[in-house]
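For this view, one protein chain was removed and the others were kept in their places.
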Amino acid sequence: MTTVFELLLILSLVVCAVAASFSKRLLTAVVIYMAYSLVMTVIWALLQSPDLAITEAAVGAGVTGILFVLTLKKIHALKGTKDE
Amino acid sequence: MKNEWFRALVRWIDGEPAHDRRIRTPEGQRVRRARRAQRTGEQFSDQAAKRFAWGYRISAVVICLSIVCTLLYTVFQLPLFGAADSPANNEVVERYIEKGVEETGAVNFVTGMILDYRAFDTFGESSVLFLAVTSVLILLLRDKNNISEEEDLLTAHEFFIEREMQDLILQKVVAVVMPCILLFGIYVVLNGHISPGGGFSGGAIMGGGLILYGASFGILAVRRFFNRRTFTAITTAALLTYAASKAYSFFTGANGLETGIPLGTPGAILSSGLILVLDICVGAVVTCTMYGFYALFARGRL
Partner (left out) sequence: MKELFKLAVVYRFELGAILLFGIGFMNLLLQKNLIRKIIGFNVMDSSVFLFLASQGYIEGRIAPVLTNGSMQAATYVNPIPAGLVLTGIVVSVSVSAFFLALVQRLYLKYGTVEFDEIMLLAKKEAE
């Protein structure tokens, strides 16, 4: 049963990675990357490494996502604000 | 003469003379982009550039596919996933687990391994963090030497907007949530050798809490207790403590000197000798680094 769950998670990882490369807006790609990082966190927990899960949750989906969005603001690529 | 050399170095890193900085407004942006598209459109009819672009793309796809196919073929030659007799589980693992508690005093074997048996690698990694934040500081810092008049006005305008239009719900929620986040981060750092967690995770959690505070109350509110001097003091003190504790192992053949700190009973907080101190050092460096990234990206100054 765990095998099926792990296969589903890996499949969703691949789908997230492909979707992040084919999206039209940059903000969508960054949000999909944060979702990818979150699924990675669950996989670390399934592989019995809780240290990696905590670190990936805080660093991957948290800090890296924030830095991406801040860069997007600086290069004026956020729609809906008066930047684009 | 030394001043001249230093100034030349700073000018080279900056990339352009300071008086040539232009402000990009959105309308001017669009006009510039249209003009640039026109220019590059007529230049892409250059035959050599087109051939190079196509050759680059095809060779990139070929190389990538060949690497992936080789790796896919190699995977089936690996030992079975999850097998207990794979060569990765050798006597090193047995030594780390069986003698782990009595030699390091840490109940969490991963923390005991990365902060006692292999402490030099963690030192290298803290240095990488410090190096990254220094590089980003060089690239993005805006102090009185490289800021022009118009940019000064623009940043003052943004400061004013940030002060006037603060989000009430966000502030009320963060005022309740942020102490819990910081407390949880400190708990994870201090309990690194007892339960899963450790310096990196706790430091990242604390850094995230500081980022949340800075994003909802403004950078000036964080500057009251965390400015450039605090940042420099904390990071250098933490890294120097770590270096003094473990960097000599390069010369003594990876055997640490006796520190005289008692190992204590495994499972208590004040146990496992030097691991608690190193955990706190690593946590401090990671916190300052994560918040430093945010401050430099958002505001251009720490």
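Note that the chains are named A and B in the order they appear, and that numbering of residues resets to 1 at the start of each chain.
By our rule, a contact is a pair of C-beta atoms (placed from the backbone, for glycine too) under 8 Å apart; a residue touches a chain by one contact, two chains touch by 3 or more.
Predicted model, so just to flag it, every value in this text is computed and none were measured.
Q: Please work out which displayed chains the absent chain touches and list them by label.
A: A, B
Q: One chain isn't shown here. Among B:Ala60, B:Leu153 or B:Ala175, which residue touches it?
A: Going through B:Ala60, B:Leu153 or B:Ala175 one by one, B:Ala60 is the residue touching the chain not shown.
Q: Could you please point out the subunit A residues that touch the chain left off the display?
A: On the subunit A side, contact with the omitted chain comes from 3, 6-7, 10, 13-14, 17-18, 20-21, 26, 29-30, 33, 36-37, 40, 43-44, 47-52, 55-56, 59-60, 63-64, 67-68, 70-72, 74-75, 77.
Q: Considering the whole complex, not just the chains shown, which residues of subunit B touch the missing one?
A: Given the touch definition above, subunit B has residues 15-16, 21, 24, 29, 32-33, 36, 40, 43, 53, 57, 60-61, 64-65, 67-68, 71-72, 75-76, 78, 80-84, 86, 88-89, 92-94, 96-98, 100-101, 107-110, 113-114, 118, 121-122, 125, 128-129, 131-133, 135-136, 139-140, 195-196, 198, 200, 266, 286, 289, 293, 296-297 touching the missing chain.
Here, only the chains that are shown with their structure count from here on.
Q: In the complex formed with subunit A, which residues of subunit B make contact?
A: The contact residues of subunit B facing subunit A are 24, 26, 29, 108, 110-111, 188, 196-198, 200-201, 204-205, 207-208, 211, 290, 293-294, 297-298.
Q: Can you tell me which positions in subunit A touch subunit B when the two form their complex?
A: Those in contact with subunit B are residues 49-51, 54-55, 58-59, 62-63, 66-67, 70-71, 74, 76, 82-84.
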